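Take a look at the following structure, please.
Below is a slice of the complex: some chains, not all, each in place.
In this document, chain identifiers A and B correspond to the written order of the chains, with residue numbering beginning at 1 in each.
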Amino acid sequence: MAHKEILAAALLTDADLTGGALEVNSPIDGALLGSLATHSVSDVQAMIAQAKSAFNAWKLVPAPRRGELIRLFGEELRTAKEELGALVTLECGKILQEGLGEVQEMIDICDLAVGQSRQLFGLTIASERPGHTMRETWHPLGVAGVITAFNFPVAPFAWNFALAIVCGDPVIWKPSEKTPLSAIATARIFEKAVKRFGEAPEGLLQVAIGGGEIGEVLTTSRDVALISATGSTRMGKIVGPKVAERFGKTVLELGGNNAMIVAPSADLENAVRAIVFSAVGTCGQRCTSLRRLIVHADVREELVERLKGVYAKLPIGDPLAHGTLVGPLIDADANTSMKKALEQAKAEGGTVTGGGKAEGVTGGYYVHPAIVEIPRQTDIVRHETFAPILYVMTYRTLEEAIILQNDVPQGLSSCIFSTDVRETEIFLSAAGSDCGIANVNIGPSGAEIGGAFGGEKETGGGRESGSDAWKAYMRRQTNTVNYSRELPLAQGIKFEI
Amino acid sequence: MAHKEILAAALLTDADLTGGALEVNSPIDGALLGSLATHSVSDVQAMIAQAKSAFNAWKLVPAPRRGELIRLFGEELRTAKEELGALVTLECGKILQEGLGEVQEMIDICDLAVGQSRQLFGLTIASERPGHTMRETWHPLGVAGVITAFNFPVAPFAWNFALAIVCGDPVIWKPSEKTPLSAIATARIFEKAVKRFGEAPEGLLQVAIGGGEIGEVLTTSRDVALISATGSTRMGKIVGPKVAERFGKTVLELGGNNAMIVAPSADLENAVRAIVFSAVGTCGQRCTSLRRLIVHADVREELVERLKGVYAKLPIGDPLAHGTLVGPLIDADANTSMKKALEQAKAEGGTVTGGGKAEGVTGGYYVHPAIVEIPRQTDIVRHETFAPILYVMTYRTLEEAIILQNDVPQGLSSCIFSTDVRETEIFLSAAGSDCGIANVNIGPSGAEIGGAFGGEKETGGGRESGSDAWKAYMRRQTNTVNYSRELPLAQGIKFEI
């Protein structure tokens, strides 16, 4: 399908795509997709005011009714899955299967959120005083600012949005400047749901197009109760303190430097599949991409041989084309970072296989994913380079492997391939991985949406999607109701006036 | 009991009380209780190193076993209740009943924490993939820095400590410079429990004596995973960003500006009791002190008359003496703040009753609690003055009352006296109070320890003690275990190598 057809199928119009200063190019071939108008600081302030007003109405709409809006959104997403998935691929360069997978995640979280809308459970609590009862109730929090990154243009938005709406919070969405079109198309799909729903206040979803100045308005505004931001650790170091200073709340999903431990007992066939999918998928530009391989000495040679074999035959090219597994890097900067990282890796003792420009593909930054065999966990290994570079290290005892796994500043995802339950459970225990996600016999991909997604340390500590992640979008209130005709004090205190 | 006897009964020795630069005076009579040695920055760094080492051992001790240590601590606290309660009164000036009440809260949270040690429940989660299972497990977090304020020298510490220890986290406690003795005595009581327990690592509790420089070390150290700080909003504005910048976690319990709405249907007898206890108790220096009274026009006159009658007869004086209800302010600064606030209130249109120096009590800063009738919610009303000043305003509709209640920067506690369920439930709903605590027919005191304590907005958003507050002391890990011999991907993605 040609670019234009994809844009048109996603209901993007000439008005959307022209007349502005923000140029959006497809990483597939560098083609200009549109020149978008950006929002000014005062535009965003107006959005915040609108969202605040929407909040005052929406917070009073019963939660199960709010869930109905997300149910309709899920229906519309089902209808538009192909179109939106293709647009995601066009704009960020991930292969179509993954573009569709993102939309499927949006659909899944809508399903979850609909059920959740009747399960925003607080607690009733037995009081220590006669004639008293206690409760904990969760109320809507306020306006949520959602900041997303180019590599997942729509799914993380949906994780936040579906829950935020169900929890009573309007959303202002600042997508990456590199992928605004997917955001605009998504908002349009949501509008369809709103129309069917009938009576939602204006401003439940507003998309703010632009750069850091927009993030600045959102993070510093006292009227934005929550900032949920996906992006780099560098960004998180700026956003976190700013929001903390004004006592706002944050959900931060920052860098990952995800490792796999491969034990001698591992099923190597499955390990190879998991490694390749997680190391080269999305061209190594996932927050959960596999970047470090910690292999037991006994299986290292065999495993690396097999990996090199697969890497040598990876279909690299147009991500819209059937059969492609590796699409382009997002842009020239990414390409430069990758080159620099590989140079540094060599300087630090690494042996690089692959990593060069892919032949016969033009227009975008297509590279051969790289395998770097490296004797120690050097600086470059401890750094997250957003590119398909896989560092391979060796271990002899599980304890040693876990120390390597944990000895990076990031704490998003991790995994072990082992069939020995004594090893796998240690890996999952307090003595094991220090990451927010720890998997066994699958790659370091995030949990399904029923589990909470996010990580520790420089990954920022936020959690999204399942488990009780919805609580981030609500405020907790603890109530004590005295229904007696007395007024006893707690802790047995006497105070007689 | 004389001061010396109280100090001795709390097992404080001459070595504790002499030879240092930090002078601790009793607010009761200004008497010097001790000149304590303070810790240097490098002392605190050493404490952090010690705590980190303790963490590595303690995190592997099974949680129910960790609970046993807190059970023993609870037993020791029961034994030492009278002595520690008296020391609290001596050091911070609250009446003995309240000093004992604080120790009772310590005991209560120990009981809760012991049960909790077998209920640190994560989740098992059904996976969308055959042959897969998901889990969410909570692991120990790391070293916790607990910073407490003078007005509650021991209870908030215990809320944090009991849960932190059960959750696997050693604690470094920085008490207020005004109340270090209660901290030292508490640590000594804990040591008894440790001895009986037998095999705990060194450094589960370390007390750091000193001022802001100690807080600075704790808040900026990457090895202190959690800062739980009780204090002023000003302090929170400094601590929050510092910890956020290094991706640490915080539990902040900052200022409150707590109101009571008194509706026409209220039981005025109970309302008067609740108002007096919460407005003049601890000499108005609780974070949950009642500072604002929002009274329906129909009952205002009667209520204020009754309050003035009670205020006029309040027994003010030595907090150790039986029958005293109002002890001293903590120090000269507090006295000055109170004076200034009353002056400003007058300038803003307020009519002040009381508020002057109490007659016939010397040595400390003893004041008559003040009632300030004020026509609007002016700047001084919206400001938290840590003193027994009660601002009285009038309302005509519940909506108006709720707007007044919410229109302050703080969001800790709130309450309504009304017997009309249609009013009380609106107050507790999303349309009602915006505070973390909202009570009905009791004052704005915190929840019992089964509920979570803390507030919104400038109160900082932290939660302590009951409900799921324990999660702040642990890290969450989401696991997917593939026990099949296949490797399916989530969201139905195909990726065939």
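Here is the rule we go by: a residue touches a chain if its C-beta (ideal position, glycine included) is under 8 Å from a C-beta of that chain, and two chains touch if they have at least 3 such contacts.
Keep in mind that what you see is a predicted model, and the values were worked out from it rather than measured.
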| item | value |
| --- | --- |
| Complete complex - number of sequence copies, 2 represented | 4 |
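In the analysis below, only the chains that are shown with their structure count from here on.
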| item | value |
| --- | --- |
| Residue ranges of chain B touching chain A (in the complex, touch as defined) | 59-60, 97-98, 100-102, 104-105, 108, 123, 125-129, 132, 134-137, 139-140, 168, 236-237, 240-245, 247, 249-250, 252, 267, 270, 272-274, 276-277, 281, 310, 314, 325, 424, 428-431, 433-442, 445, 447-448, 450-453, 456-461, 463, 466-468, 475-483, 485-487, 489-495, 497 |
